[in-house]
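Below, a portion of the complex is reproduced, with chain positions unchanged.
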Amino acid sequence: MVPLREASDEELAEISERRQLALNLEEMRAIQRYYRRLGREPTDVELETFAQTWSEHCVHKTFKGVISYEGEEIDGLLRSTIARVTRELSPEWCFSVFEDNAGIVDFEGDYAIAFKVETHNHPSAIEPFGGAATGVGGVIRDVLGVWGEPIANTDVLCFGPLDYPYEKLPRDVKHPRFIFTYVVAGIGSYGNNIGVPTVNGAIYFDEGYVGNPLVYCGTLGIVKKSKYKRSARPGDVLLLVGGRTGRDGIHGVTFASSELEEGAEETFGTAVQIGDPIEEEKIKRAILQVREEELGSAITDLGGGGLSSAVGEQAHRFGCGARVHLERVPLKYAGMKPWEIWISESQERMLLIVPPSNLERVLEIFAGEEVEATPIGELIPEPRLEVYYRGEKVAELDMDFLFSGLPRVKREARWSPPELEEPEFEMRDLGEELHRLLAMPNIASKEEVIRTYDHEVKAMTVLKPLQGVAWDGPGDAAVLKPLRNSWRGIAVSCGMNPLYGKIDPYWMAASAIDEAIRNNIAVGGRRIALLDNFCWGNPEKPENLGGLVRAAKACYDIALAYGTPFISGKDSLYNESPLGAVTPSLLISALGIVEDVRRAVSMDFKERGNYIYLLGETKPELGGSHYYKLRGFLGTSVPGVEPSRARRTFEALTRAIDLGLVKACHDLSEGGLGVALAEMCFSGGVGAELCLEAVPVSQEMRADFILFSESNSRFLVEVEPENAGQFEALMKHVRFARVGETSGGELVVSYRGEELLREDIGELKRSWQRGVAL
Amino acid sequence: MKWEVRIAYKRGVQDPEGETTLQALKMLGFEKVERVSTAKLFIIEGECSREEVERMCRRLLANPVSQDYEIRRLAD
Amino acid sequence: MRLAELRVLVLRSQGTNCDAETAHSIRETGAGAEVVHVNKLLRGRRSLEEFHALVLPGGFSYGDRIRSGAVLAKLLASRLRRELQSFVEEGKPVLGICNGFQVLIETGLLPFGEVGEPMLALAKNASARFEARWVHLLRGAATPFTEKLPRVSRMPVANAEGRVVLPLGREQRLLEELEENNQIPLRYCSPQGALAHGEYPLNPSGSFADIAAIATPEGNVMGMMPHPERAFHRYMYPDWTRNGAQGKGDGYRIFQGMLEYAAGRL
């Protein structure tokens, strides 16, 4: 028993602190009132249950709380922005959104696709190999947790500069190179071992990630709608399957909801885990068999909060209660306290709910795969969570209070534009600038990393991350063919622009959405669904939250205008280190449908003598661009998004692709026109001649700005001359122009008759490939 | 000089390789084995001081959060 | 026997992860394929004898712990020795892909068809990394598996331990012996078909003498590092957007060769 009823505010705060509950005073007071009403003291198991269930990680207090922003009361940021897009669009092809571990959209016939992206930032900062590996393992379990068969992984990684000086590192902060090396190894190791291809991702480098590296892990899976069971009832057995429970991962969620302070290694050392992909592979086989035979009535993964969250949430979902006997949980070693068993976050475990009549067969399936499966309790009709240990009741909680007693957080949000200036500088030799841009770590080839990931296991990866004549060009999106007997495919892409956020998070978010979508469109994707992943600093600081609110508002505005619903997402707040808050980062992942994978388009130029078209308008938008960064500036002219015009471009391009008119297509992103064009050239082994004056611009612009502006919603397209008429007719309502032709072995750019740049494409490729070495 | 660095996961951190090895040994008929754990060695040669080897461990070879390392000087 | 009557065993254990696409490939080639867990064989619930061919697919059997393929191989060699040996001696085809190749080496079945101590090793790639990339393969000795391949074929590798190592001091002699016995069906080469000569990444693992596959002298057992099931259709190729998505790929020919051989001898 923990004496709480008589505790003063100071004592409440002290209890929360000492037990690492990460509950604030108001929450502690709500708990205190509850026990005063009950007329008893809480047990440690109960307190821990609150700490887990009410953690930022599990309930997204900030995203669901009340935020006051510029005189406006935002009643639930998630509900009023991200989820609202989906509500207002309510497409009939969304099978399950925001309620499950993963979002699910229709695919073909009975098949649907699940997609989830998670972050594993804190663990990766401390134990990069294990942190990244368990990030992959965790998100794969999210897909298993919707009865999905995992078919592909994605990973987006953010690190400090690899040449960061050691002397500048605070104690306990690991060098970006160390983190990079081991994060990549961890992702590869887990994905390769479990046999799920890693097909799409990105890597960003920025000073803001030195203390706060970001590791986003995504998994896609195939769901059979008719076998998607969510029908648990009182009397059904709670079956814990997978690895044994140990002390590892204890307080992982409270850890994730706290700032990384000095000494975090000691405090949270137990939060570190390495993971065992083979165990998860066995679990996967068994679960898919249980699915095929329709033996389960519900399923969920054990993630943050361990059993305490999983059991409670499942019971809550089915409007009943649960009874659990903790001594039945198989342990790695003796001596664990009941509360430790209850909240342990040991990896590779899942919770199945099984009607008693099916239990025997389910146990047989798990035994067949050499996986431990243990009934640990059952659902009960009373809305109570009862936990026993060796016959003694160690917790009894009211489901209602547990799930609705959390005081809503109220937060202040503020945002004021940073004081920045548009730089003035002279144009230098554009050939050299192009080489240097291509070698910038954010733009340079990630081939060394990508090749350590198996991206083809399962033989479904039709459009691979690396494309072109030498199989090494940077693709815009991966295309998968999940069913052996259907040509229908899915396109997976992402978008992220941390640099823009330093100017305005609104346009950062808008740009990320635009980028994720245009990457998807570029390969032939359509009917696009989005996922959002916010990584931000402490939301209790109004300036941090202000940026977050702006980004969320952009998500609403832009995604709605594009008609692209959000189906899932996640936020990771409190990314703070001794070096300060993380660079606010919003990852947008996109999932599109490709009607026939044989029509998918890669980004490499195919042949000499074809026309090159540029779709979309180029504006003097270089704020946050890599060209500015190269010259040491940030600027203010962050790229905007004009959804109605962009949508016309997207739709026209999709039609052109469907008609087979597009030989190659690449979106313009970091480094703008110059970089995209160079990439298409060296990937295809085909040169190009470009006339800059032909580029459709919004106003008179300098040549270097035309070449390196990062305006959104633009594509380069290769079209055979005989199809030019048909292609141009399709583009009637789109701002576009023919800007050049594919040619020999050089990239030549001229402006009003003057040659600005003439570079050998092999040399350009070498610059690009020098950028990031593993 | 020749140094031997031995790196092992801390107690409490899973050692799947040790566990699989144990299972495999049993399946092959070595019934009496009770526990297997694994570790990794780096043998480092060169004119380095113990402090330098320490630093190598902390910067590259080991992660002190999850792993223990032990440094031993070997005869040349 | 007709292809459709053939029953192929695709053997899996914990950590095998290429069994589904491998079985698909066999079925699409026209034969029957069944994925069976090794425990079923070990417990006598299923038997090798039921099948006309055996495929050991890729993946990470037992997590590749200790050494790639070692645990599965030692289980097979110690507990199914006789069945396996007679399967091979009857001339039934056995194909090991990637991890399966490692298993065949660790059982001793490669190179000379005898279950026993390994005579070769597959060691860590010279790059010390997992390597996922497409390679070019030069067809060498004729085996049932490779006879339908063009002189230069393409398939992807994806492994961390793919470097063939021959016993020290006896490399040249053993190599000559393997060559004389027609035991090296595939080698890493350039797109034009010139041997890789160890050059990275043409030879992605640093494999001795560019060896990508090894067969027994009889030719009915072959292990290969590349994955034919991932090169089964043209649309799986990394550059099909340049050269077309229609038709079967080189991987198909491996399965076709194996199955036609099995059908022919029964």
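As written, the chain order gives the labels A, B and C, with residue 1 at the start of each chain.
Criterion: a residue touches a chain if its C-beta (ideal position, glycine included) is under 8 Å from a C-beta of that chain, and two chains touch if they have at least 3 such contacts.
Since the structure is predicted, the reported quantities are computational estimates derived from the model, not experimental observations.
In terms of the labels on screen, the copy numbers for the complete complex are A x1, B x2, C x1.
Note that in this section only the chains that are shown with their structure count from here on.
If each chain is reduced to the centroid of its CA atoms, chain A and chain B end up 34 Å from each other.
Between chain B and chain C, the centres computed from C-alpha atoms are 33 Å apart. Those residues of chain A in touch with two or more other chains are numbered 276, 278.
The multi-chain contact residues of chain C, meaning those touching 2 or more other chains, are 62-63. The part of chain C that touches chain B in the complex is made up of residues 62-63, 65-66, 71, 74-75, 78-79. Contact residues of chain A toward chain C in the complex are 188, 192-195, 276-278, 281-282, 368-370, 450-459, 461-464, 466-469, 471, 481, 484, 597-598, 600-602, 604, 606, 684, 774. Those residues of chain A whose C-beta lies close enough to touch chain B in the complex are 126-130, 166, 174-175, 178, 182, 243, 246-248, 265, 269-270, 272-276, 278-279, 332, 347.
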